[in-house]
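Here's a structure for you.
Here the complex is missing a single protein chain, while all its other protein chains stay put.
We just call them A and B in the order they show up, numbering each chain from 1.
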Amino acid sequence: MTSTQPEAFRRRSSRRTEILEDRPVNLDGFVEEWPEKGLVAMESEFDPRPSVRVEDGRIVELDGKGRGAFDFMDTFIANHAIDVETTEASMAIPSDEIARMLIDPNVSRRDVLAVSRGLTPAKILDVVKLMNVVEIMQGMQKMRARRTPANQGHSTSARDNPIQVAVDAAEGALRGFAELETTLGVLRYAPLVAIALQIGAQVGRGGVLTQCALEEATELELGMRGITAYAETISIYGTESVFVDGDDTPWSKAFLASAYASRGIKMRFTSGTGSEVQMGNAEGKSMLYLEIRCILMAKGAGVQGLQNGSISCIGVPGAMPGGIRAVAAENLVASMVDLECASGNDQSFSHSAMRRTARAMPQLLPGTDFVCSGYSGVPNLDNMFAGSNFDTDDYDDWNTIQRDMQVDGGLRHVREDEILEARDKAARALQALFAHLDLPAVTDDEVEAATYANSSNDYPLRDVLADLKGAQSVMDRGLTGLDLVKGLEATGFHDVAENLLTVLRQRVSGDLLQTSAILTPDFVPLSAINDANDYAGPGTGYRLQGERWEQLKKLRHVTSATNPETEVG
Amino acid sequence: MTTPAGDRTVSLREVGPARRGTREDEVVVAVSPAFAGHFTKTIVDVPHAEVLRQLLAGIEEQGVTARVIRVRDTADLAAIAHLGAKLSGSGIAVGVLSRGTTMLHQKDLPRLSNLELFPQSPLLDAEVFRKIGSNAAQYAKGESPEPVPTRNDQMARPRWQAKAALLHLKEFECIEADRGPVEVEPAFELSPA
Partner (left out) sequence: MTQSTPTTPLGPSDYPLSVNRPELLRTPTGKPLSDLTMDAVVSGELTGDDLRIAPETLQLQAQLADASDRPQLASNFRRAAEMTAIPDAEVLEMYNALRPRASSKEQLLAIAERLEGHYGAAESGVVVREAAEVYERRNLLARPEQD
């Protein structure tokens, strides 16, 4: 590296510089912008200017391009995402006026949606470019689809150990995750691990929804069989070339969306800033412009929601100036076009604890449908999604931040005895079920280890070959969610069996297919229809108060005011 | 960052169009357009001279000969490695990108498949490159070596993901469309202190 410092000062560093050099943040990577290639977060002179033209009820010009020049993203968005009736009127509204509508408490969410449904990708970019992070958060507070925020957890195992996945799911469900997802190191383990996740979740808190991230066909099959309850890893991309590299098109993904709904299974797409430039084909557009195209594509497909917030490419926007502002903006855009938003914070992001925390504020403070689309409910060394921004080591910090700020990040402190009870029960339920279904045995030693374990290193090793055989037999025998219910009932885990049956019954009603749907502990579907975000300024919308606030006041150590020689809890 | 004194450097002298090899005991090392040219080291500063030296040493210690080619018209690792395999007398090739990402390929496999892939370029050091060379040679001899253990580091993303994207874009800029692969002779030298 060349230096412009005077020669005299290049020989040694100050003590302070040495200390700063050693700070974790300097292990993170930062790069300069290169807008011509799309290596730029959200402000690029190479992004198109907003425009729209309608002829005979059809969009014939979009963001400076005539229909003849549309690529397939333009075509899909023009045909399906943008409201032809209102687009010319919406596009005529100055961008600063729309940006103000987003933060003005006197303008309702519904009023904003009436405008946003007619906006093109470049216009939406033009709007959010005017907003700083605080304004983006204000917008998110109002535009989030579901009134009550929630959180999603990961439960995985470096050894794909189903017992670990079950007990950590049980603990995670008890701590508050509304959805739990797993994935595998060895893909063939999937059926056993997906079963374990489902059982653990229903032990921890009835009604928690589960999914297993796999390639499309297997993921859909596990869903169809009722072993999982929803799906999320349906990736979409902002340029035609990268979309095709991913072996899909907007039409194949839209078809898949209907396929999931036709089986009563909740589903959301996944996208995020940085994926296109990471794959070398950003076509010279900013990361946020391309992500907005993904968001509108998802909207056009009629899928109820989207996981975004850079996701597995977070290192790319994270290295750019304004990158985390762009990530906050992409979450806002998903919400402002009325999609459920599972808002990232789900991948290892920084060596710096301070930076990890700051990165999550634009989602945690205003609240999103799922603040993390994967808070690691296992230690990161066991996280098979390649590590999350937060893991089990951070549980107490997260709970404290919720209490400090009086915000609901979806989790709560749970007493050790309750956690141990849930972990023990999840391990025993899995033990009983595996025995009943003639799957590889879970020993009493494993149950004991699982109850008190932290990571996969604390469990006896499994016979992997026997497990893989068992996993195959789940598929060969065509075991379904119903078989799990029967097995749990037959082995005396009646309450867990009831919980699972109630979750399965949900797909008959289709209630979980509506935008932002989750199940409450009373098994009431809670979505953007019956829990619509009604934020209208101070004192309105979701407020952390009452019983829930009492829950979140509890921490591991809080000195009693009545008797300061003791702690409450 | 300054280059430590006495670093090994390599230049790749073009000796003509790359042809299909006839020796069954050879492995082709196929390098990307900017390898040991526009770029001189991997994403974690392993000199390309060292990468090549270790790969060649790993191949030769198995009693197999090595031939180096440069692919000029693509920066896609699977395409580079597969083309190398098709030109290799044994049908085995090592493909390597400037940032260090490496793949072992075999000519009869589909292009998008591979024998072994080392996608995490920041985790590849001299030792790993030597093992990769050794495995390539063993495949060439018709053996079934244990795959080189792949490493994983969850913090590679925050540190290296954006730089990897940048290097990828730069390598793309070095693509010379419609120019076929060339045979190259590596000339190693120790740079003066």
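Note that in this section a residue touches a chain if its C-beta (ideal position, glycine included) is under 8 Å from a C-beta of that chain, and two chains touch if they have at least 3 such contacts.
Everything numeric here is computed off the predicted structure, so don't read it as measured data.
Visitor: Touched by the hidden chain, which of the shown chains?
Guide: A
Visitor: Sort through A:G302, A:P460, A:P521 or A:G537 and give me the one touching the missing partner chain.
Guide: The missing chain is touched by A:G302.
Visitor: I'm checking contacts with the chain that's been left out. Which of A:A259, A:A441, A:L468 or A:L555 qualifies?
Guide: Checking each option in A:A259, A:A441, A:L468 or A:L555, the one touching the absent chain turns out to be A:A259.
Visitor: Given the contact definition stated above, which residue among A:E43, A:D71, A:D104 or A:E283 touches the chain not shown here?
Guide: Looking across A:E43, A:D71, A:D104 or A:E283, the contact with the absent chain belongs to A:D71.
Visitor: Among A:G226, A:G315, A:G344 or A:P379, single out the residue that touches the unshown chain.
Guide: Spelled out, the listed residue whose C-beta touches the missing chain is A:G226.
Visitor: Considering the whole complex, which of A:S388, A:T515 or A:N533 touches the chain not shown?
Guide: Final answer for the missing-chain contact: A:T515.
Visitor: Contacts of chain A with the missing chain: which residues?
Guide: Within chain A, the residues that touch the unshown chain are 71-72, 75-76, 79-81, 110, 113, 216-217, 220-221, 224-226, 240, 243-244, 247-249, 251-252, 254-264, 299-304, 338, 480-482, 485-486, 489-490, 494, 497-498, 501, 504-511, 513-515, 524-525, 527-530, 532.
Convention: only the chains that are shown with their structure count from here on.
Visitor: Please tell me the distance, in whole Å, between the geometric centres of chain A and chain B computed from their C-alpha atoms.
Guide: Computed value for the inter-centroid distance: 37 Å.
Visitor: So in the complex, the part of chain B that touches chain A is made up of which residues?
Guide: By the definition above, chain B touches chain A via 1-2, 75, 152, 154-155, 157-166, 168-169, 172.
Visitor: Which part of chain A faces chain B closely enough to touch in the complex?
Guide: Where chain A meets chain B, its residues are 1, 27-31, 34, 37, 39, 274, 277-278, 280, 312-316, 318-320, 347-351, 380, 383, 386-387.
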